[in-house]
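Yeah, one chain of the complex is gone here, protein chain that is, but the others are all in their spots.
Naming follows writing order (A, B, C, D and E), and every chain is counted from residue 1.
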Amino acid sequence: MSNKVAVYRKEHFNAAHRLYNSQWSDEQNAAVFGKCSLPNYHGHNYEVEVRVTGEIDEATGFVMDMKKLSDLLQEKVLVKFDHKNLNLDTEEFRSLNPTAENIVIVIYNLLRPHIETSLDLFIRLYETPRNFVEYPVFIK
Amino acid sequence: MSNKVAVYRKEHFNAAHRLYNSQWSDEQNAAVFGKCSLPNYHGHNYEVEVRVTGEIDEATGFVMDMKKLSDLLQEKVLVKFDHKNLNLDTEEFRSLNPTAENIVIVIYNLLRPHIETSLDLFIRLYETPRNFVEYPVFIK
Amino acid sequence: MSNKVAVYRKEHFNAAHRLYNSQWSDEQNAAVFGKCSLPNYHGHNYEVEVRVTGEIDEATGFVMDMKKLSDLLQEKVLVKFDHKNLNLDTEEFRSLNPTAENIVIVIYNLLRPHIETSLDLFIRLYETPRNFVEYPVFIK
Amino acid sequence: MSNKVAVYRKEHFNAAHRLYNSQWSDEQNAAVFGKCSLPNYHGHNYEVEVRVTGEIDEATGFVMDMKKLSDLLQEKVLVKFDHKNLNLDTEEFRSLNPTAENIVIVIYNLLRPHIETSLDLFIRLYETPRNFVEYPVFIK
Amino acid sequence: MSNKVAVYRKEHFNAAHRLYNSQWSDEQNAAVFGKCSLPNYHGHNYEVEVRVTGEIDEATGFVMDMKKLSDLLQEKVLVKFDHKNLNLDTEEFRSLNPTAENIVIVIYNLLRPHIETSLDLFIRLYETPRNFVEYPVFIK
Partner (left out) sequence: MSNKVAVYRKEHFNAAHRLYNSQWSDEQNAAVFGKCSLPNYHGHNYEVEVRVTGEIDEATGFVMDMKKLSDLLQEKVLVKFDHKNLNLDTEEFRSLNPTAENIVIVIYNLLRPHIETSLDLFIRLYETPRNFVEYPVFIK
């Protein structure tokens, strides 16, 4: 068995959003998204778990320094989304509907270029303690 | 010793807000409230704990039916604030700054008329798992 | 200011129960207690927090050894209620309705004789993470 | 990489049960299941996490509307098990021992026919915060 | 009713310690403190909740800015205790036994001079999720 280990770091950000498809009428948005589509936004305490998987470095005993993983999340993700309105304040969600599914892929794409290519990356995003998503799906 | 018991029910709502004093300049708001004052709002998963204190009714074994307490929270508080923008969508915070401190007093005042006068009422409100408030303060 | 400190220990037990007033008809029980009164019982993972308040002993730095508090809870409470049917298996709830309110007072009375009289005792009991009770009520 | 995302919804139900093999003597049941086999039942606050995995719908940004997933859990699972005695009140566990392992498979089979066939389904079930199970096992 | 509100901020620190009374023999320490007294130390993820109680400032809507409360905890408490050995690295516990009871009083005394005198202060300290303490005790 290889000595691959998965390392997680969890952070949070607070943001406003609404679910909205700009190509639909307001009636259609209300019918599909319900109160999640109300025009003046609502918000969440998002929790984001980042998993990095790879071989342990023998000198450090680390797959990746969790402190550096935390700093990376801060610099590449939280600085963009924390205390922001996802629909109005971010280029990523100007035309993309900020569902949890779309947010988790955006976070993955923001982090992926900054993690060594030998390491796998996976994200779990909590919109609430009872609603959450994961990306990518490695099996099924 | 009396047979008074305190009964709690916990519910949640998701809302957007910003901290803002309309009598101040934008610079002053930014200086005092920092990123909590950003103009396009952010949001939270608020958790609200309601405590009702009183004598146990011998026939039911209840101080107050927690189901009724849950329904009351739904009807008097959550229906107003859940999936709303506190600054824009609610009469309570049109001119009152929606800090956690002010929100907890507003929730108390919304519920108090609907709880029997023989019962004491107390609210704890979580803005995040690490920031929370309580009202009223019975001792110090 | 005195050097009184409050010390807490949290334990859990799993039990079945139903809410039922034996002096009422089945219809009345159903009307008041709803699904909590269904005849074949349901159950909970109860969490019980015990608080003991008193002066710190200078030699040990303890108000009361939390290990002893844990053992006491085990011996006087959990052994009676854990993996039991509160209505059928316990003398305490043979005729007393096992609402959270009544259970918390019973737990208090089971522990009180075994805690030094110079120490104050207080119990919080979680029936679920969203329904909980406290006894006694020292203020209001 | 595909744009498959895993979407979770978490719900809870409170139920009574006992572990029991009807083909064994009472002694054998006691020897194998210990206090979990006591005759008058005990109970749990079960937490059930349902994961649905599939491609994001571009129009909605959803894999599956979490609200619909929550409703489905309510209609197909919670209505059967919540506030019930699993051994006595449900057809599923009349002859099947209600271990966490068997319950999680039953929940999967109750939901599977009502989820689109293009979507994968996976369940995690908490019997307590420290005892939980998952089904199916896609890898090992 | 006054408009006093209680405001909480929660932080954490990771530290090593052992329970030890230097005036006792090793046998006596072992007898009283058990494995908590093992000579090479063990450790905890301490969680500290600070409550500040006072009147709401009408201009800000704050009792005390939670961000400032967080900074104060960082500067006056965490910088001393985080990633330290309480017995060896801190002046406070060189001769004082670092029980949870003594730590919570030390934290109170470190913060009290830096909180306005019109505000009341109260601390809850978690040594583990199941062992915790509070100081001061305002009622009983």
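Methods note: a residue touches a chain if its C-beta (ideal position, glycine included) is under 8 Å from a C-beta of that chain, and two chains touch if they have at least 3 such contacts.
This structure is a prediction, so every number in the text was calculated from the model and none was measured.
Visitor: For the chain that was dropped from the view, give me its touching partners among the shown chains.
Guide: Output: missing chain touches A, D, E.
Visitor: Thinking of the whole complex, not just what is shown, which of E:H42, E:K68 or E:H114 touches the missing chain?
Guide: Once the missing chain is taken into account, the touching residue is E:H42.
Visitor: With the missing chain put back, which residues of chain A would touch it? List them for me.
Guide: Within chain A, the residues touching the omitted chain are 1-11, 51, 53, 56, 59-63, 65-67, 120, 138-139.
Visitor: Using the document's contact rule, name the residues of chain E that touch the chain not shown here.
Guide: 12, 14-17, 35-36, 38, 40-45, 82-85, 88-89, 128-129
Visitor: What residue numbers in chain D mark contact with the hidden partner chain?
Guide: 19, 21, 24, 32-34, 96-102, 104-105, 129-137, 139-140
Definition applied: only the chains that are shown with their structure count from here on.
Visitor: Going by the touch criterion stated earlier, list every chain that contacts chain A and also contacts chain D.
Guide: A chain counts here if it touches both chain A and chain D, and no chain qualifies.
Visitor: How many angstrom lie between the centres of chain A and chain E, each centre taken as the mean Cα position?
Guide: From the centre of chain A to the centre of chain E is 34 Å.
Visitor: Of all residues in chain A, which are in touch with two or more distinct other chains?
Guide: If we look for residues of chain A contacting two or more partner chains, we find 129.
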